[in-house]
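A single protein chain has been omitted from the complex, and every remaining protein chain is retained in its original position.
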Amino acid sequence: MINGIAQGLTAYFVWPGLLVSALLGWLFLWLSRKLVARMQRRFGPPFYQPFFDFVKLLGKRSLVPAGMSPLLYYGLPLAAVISITLVLAVLPLPGGVRASFTGDLILVLYLMEMPAFCDVLAGFASRSIYGQVGASREAALILGYSLPFIASVSALAIQAGSFRLEDVLAQPFSAVHVLAGLAFVLAVPARLKSNPFSIPNAEQEIVAGPHVEYNGPALALFELAHALEFVAVASLFALLFVPRLPSAGLTLLAYLGAALLLVVLTSLLAAATARLQIHRAFRFYWTWGALAAAACVVVAVIF
Amino acid sequence: MPYRIPIGPYHPALEEPYKLNIQSKGEIVEDVSVEVGFVHRAIELLAQRRNYVQDLVLVERVCGICSNIHTLTFSMAAEQIASIRVPDRARYIRTIMAELERLHSHLLWAGVGSEDIGFQTMFMEIYALREKVMDVLEIISGNRVNYSMNCIGGVNRDITDPDTVLAAVREIRAGIEKTIIPIFTANRTILARTRGVGVLSREDAVAYGVVGPIARASGLAIDVRQDFSYAAYEELGFKIVTQDTCDVMARVVVRALEMLESCRLIEKALLELPGGPLRPSELVTVIPAGEAVARVEAPRGEVVYYLKSDGSDTPVRVKIRTPSDLNIPSVRAMARGQALGDMAIIQASVDPCCSCTDR
Amino acid sequence: MGIWNLIRKNFLGSARTRQPQDLVPLPGDYRADLRHETSLCTTCQTCAYVCSPGAITFDRSLPGRVAWQYQMLGCTFCGRCVDNCPTGALSFGKDPQLLAHAVEQTRHEIITSACPRCGAEMIALPEVVLEKQYGSPLPADIAELNRLCPRCRKKSTSEAIKRGFTGT
Partner (left out) sequence: MGIFSSILKRSRRRSPWVYVLNAGSCNGCDIEIGAVLSPRYDLEQIGALRQGSPKHADILLITGPLTLRSAEAVRSIYAQIPEPKAVVAVGSCPATGNVFAGSPTVEGGVLNAVPVDVFVPGCPPRPQAILAGVQEAARLLAEGKTGRKQEAPHD
């Protein structure tokens, strides 16, 4: 019992939870910024940058915006961080806990939406018009990217006949994985709010979107949640679509490779595109995203 | 859900403070009102209190982007009153400076426009190219932005090394032809943000009285360089650029082709640069009593100066009318029925210059 | 060139960035770092007349000296003062000051001398300037006259003319 709790706590706070994922997330964020900088032929930020940004924000004095309850102001980013860390703790990554239970995949999907929901709530609660417009855009975008995202994960579940991660992972690699993987990748840029789907936090239009009123430690938590989300999306991608290798070390390397591939792809896309307006982004997901979603679900049902 | 969204006066999409009050329904813009005057520095009043040498420095700071044009127009007005004939070499150098300034202003605009549609890579690429123009300007004048090249009767500095300038201009031209134009006309995300967006019909363009690239993008062939030629444009043979699709894309194309025309003018002027003096030997000229109006095509359109002198060393009246004065209100006609997310690029496509407008 | 091509080329090329300490080379006639040579200044005030922001001022309140005052943080670096300085006392150096922590003035004092004849305060023209006009070395009579104040100079010249007429 004590052992179990200790194991759970380690999974939550150290690996694959908060500590390692935060470091990994900062590394990914830096890599993404650096890659984009390289594609623009400039130096870009030094590699400790996201960490220093986080610490600096933690060390700033906070101003709770007028008309917003402090509970909401601090609670929302905290909820975002807690839920996304929980996702990481539950994922059966090598070295993590194997506490698999029926429906844990649904829990993961649900918790992964939490940071975005917290963003939307923060935007609406901020009483700033920019925050509200940003929040409504983000809400619309969630509706868009959820279609291929949830469909791709569900296709695997349908194929396995269970929403239990262990069962899903036990399936042999097949055509469903390829199609579902494509649908998953399609959803990634919008999930991470990178170009061309950076519309909810479009600086040139609505200042900083839902985070406009946030500052200091609360903003730091949102930034942390974003870094963790990066890791969670990459881990889920690696877990679901990279075949497991015989040794844990090799598997971990393969996972890392897949995650880096995802980082490179999103950075490349971000560098090569302009920001799309919300209706175009929405249309994109409800045509191409829907197509990919339908394809992988149909294939999963047939096979 | 109807919104009232203010953009500005201090907002990241705006280079300068001015305020757009947007009335929108959901993400569709219903109406826009524009508020200016945040950078009013009473330059016209100050100009009436200072002598002509000081005024040239002062009007240069009406606008940091088209600074040279303001001193040029002021000098032209003063020269008209004093009937000074500008030496040939000075006229050519003035043309070169004016066109270099147009290059840097249009590149700046293209960069800001790309940033407004969230295309950072293009912003970086354009700004990297723009640095080459800034280098040329700095080599010629000794300063990157406010060149202080013009004086009444001629220019202050010579172009001592035309070959360096020529090489740089050719490099800039290659950059515009090979990188900027192809990407702006072919990238699908850019087309999605610019084609059919912010249409200003020919009738509206006439009604609002817009000038410069915006008028030319709405099919109006007006350009001071062609209609009332000054400096050395007549000898160099200026060709006007117009488009008639009237949208943001048309404004992009007009400015891009204008940049190529500028490169051609600069190259020709450098090759045909006549010899001779740069300015009359007297540095501080006396302006006799009289009045004059001078007009010049700035990067954003027509600049008009009215100057009245009573024969003393300070002008009695300096009136400045800048192109953005006429162009900014046309945002209203462009914005109705557009998506809220497009407001940034629509207002940027006008290339609003508030320090010009407010003075 | 399409965007992908551009990105590929950029990625393979080296960065264009300069580090903060690696300054872009200054152009030949860079306008910053105004230098004032006190020994050449005759306090004629031309620089103050052409200075639009009023960054250059003269302080004549103290006896025996005139102060040339310059506020770098009020300067437009337009170069009018350097162009118009009749004695070449003003010039641009090559050492731009990047930062400042306070608004302060540079103050150079030019000591006036007393006219040996009437005792009025005066500043003699620098010899370099005179040599441009009269050749080097300066003729003795010119050098002698230059030591006097403008009024006494006039007087002295008219006296000399008078002497020429009357032969005394």
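When the chains are written out, they are named A, B and C in that same order, and each has its own residue count from 1.
Operating definition for what follows: a residue touches a chain if its C-beta (ideal position, glycine included) is under 8 Å from a C-beta of that chain, and two chains touch if they have at least 3 such contacts.
Treat the numbers as computed from the prediction; the structure is a model and nothing was measured.
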{"item": "Which displayed chains the unshown chain touches", "value": "A, B, C"}
{"item": "Of B:Ile69, B:Ala98 or B:Val112, the one touching the omitted chain in the full complex", "value": "B:Val112"}
{"item": "Which residue of B:Thr95, B:Ser218 or B:Ser355 touches the chain not shown here", "value": "B:Ser355"}
{"item": "Residue among C:Thr17, C:Gln45, C:Ser91 or C:Ser156 that touches the chain left out of view", "value": "C:Thr17"}
{"item": "Touching residues on subunit A - with respect to the absent chain", "value": "33, 37, 40-46, 48-49, 51-56, 58-63, 203-204, 207-208, 211-216, 219"}
{"item": "Where the unshown chain meets subunit B, residue by residue", "value": "9-12, 15-17, 37-43, 45-46, 49, 57-58, 61-65, 67, 108, 111-112, 123-124, 127-128, 130-131, 134, 143-146, 353, 355"}
{"item": "Subunit C residues touching the omitted chain (full complex)", "value": "15-20, 23-24, 32, 52-55, 71-78, 96-103"}
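The definition used in the following text is that only the chains that are shown with their structure count from here on.
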{"item": "Distance from the mean Cα position of subunit B to that of subunit A, given in whole angstrom", "value": "45"}
{"item": "For subunit A paired with subunit C, centre-to-centre distance based on mean C-alpha positions, whole Å", "value": "64"}
{"item": "Multi-chain contact sites of subunit B, meaning residues that touch two or more partners", "value": "121, 125, 128, 187"}
{"item": "Junction residues of subunit A, two or more chains touched", "value": "39-42, 271-272"}
{"item": "Of subunit A, residues touching subunit B in the complex", "value": "36, 39-42, 129-130, 132-133, 195-196, 198-199, 202-205, 207, 270-280"}
{"item": "Touch list for subunit B against partner subunit C, complex", "value": "50-51, 53-55, 57-58, 60-61, 121, 125, 128, 138-139, 142-143, 146, 148, 156-157, 160, 178-179, 182-183, 186-187, 283-284"}
{"item": "Subunit A-facing residues of subunit B, complex", "value": "3-6, 11-13, 27, 114-122, 124-125, 128, 187, 189-190, 192-193, 339-344"}
